[in-house]
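Structure first, then comments.
Of the protein chains in this complex, all but one are displayed in their positions.
Entry: chain A
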Amino acid sequence: MAKRIDVSGLTAYYGSHKAIEDISMTVEPRSVTAFIGPSGCGKSTFLRTLNRMHEVTPGGRVEGKVLLDAEDLYGAGVDPVSVRREVGMVFQRPNPFPTMSIFDNVAAGLRLNGNYKKSELNDIVEKSLKGANLWNEVKDRLNKPGSGLSGGQQQRLCIARAIAVEPKVLLMDEPCSALDPISTLAIEDLIGELKDRFTIVIVTHNMQQAARVSDRTAFFNLAAVGQPGRLVEIDDTERIFSNPSVQATEDYISGRFG
């Protein structure tokens, strides 16, 4: 199910401002790839180009290619809506639909995609909540609003919602930055389980987190203030954190940055 992502020569703009320039990388299926780098270096922007969420921002546009297996996401005639059904996303702040119950939140994507019988929906919702390690905490209150859960539970609810539609890729934009350490640990454990089924890309500011959860790590940086962000290097996580091939990466990781 999981698919490989091949990015080549990708440049993204906000209006006339070039946010990231000429990024190429490959993300293997069923692996976790972490994006690290200082604020404003374009990690999140790049992440959002992978499910065509970047162009939702007014003025946002993209040049270059993103291949999901063989299909170009930016090819002519590709509907961004169908791209987003294949590439799920979890955001920095938990954003369950506040007016929907826990059940309806998880079922929301399924209901967009087609007609399911009530029993099918029940099964998929249960499976997704179990997959997000949330089932035991919410199984007795599926009809209560999702916004009544704690922050960490809400974030796992959002993950359940994203995986319910069986995407090929799961993008996570700093999914733990609004959470306490225990909730963070729960999400990190979950990422380890989910990578058996999905290709996962995670943006994080927490380098220990990148080291703990990811197989590959990509370091992004600005060439200079006012310049677009670029990919400095991508390598096995172990190598990035022990013996990176670029000096800037080592400086950043060891805190000798700036």
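Following the convention adopted for this analysis, a contact is a pair of C-beta atoms (placed from the backbone, for glycine too) under 8 Å apart; a residue touches a chain by one contact, two chains touch by 3 or more; residues count from 1.
The criterion applied here is as follows: contacts and distances are computed from a predicted model.
The complex appears with one chain absent; UniProt names that chain "Phosphate transport system permease protein" among the candidates "Phosphate transport system permease protein", "ATPase", "Cytochrome ubiquinol oxidase subunit I" or "YceI family protein".
Although one chain is not drawn, the whole complex shows that of A:Y14, A:F97 or A:Y116 it is A:F97 that touches it. Note on the undisplayed chain: of the listed residues A:T26, A:S82 or A:S254, the one touching it is A:S82. Here the missing chain is touched by one residue of A:M53, A:V125 or A:C176, and it is A:M53.
Looking at A:T11, A:S31, A:N122 or A:S147, the residue that reaches the missing chain in the full complex is A:S147.
Seen across the whole complex, the unshown chain contacts chain A at 51, 53, 56, 81-85, 88-89, 91, 93, 95-100, 108-109, 112-113, 145, 147-148, 158, 161-162, 165.
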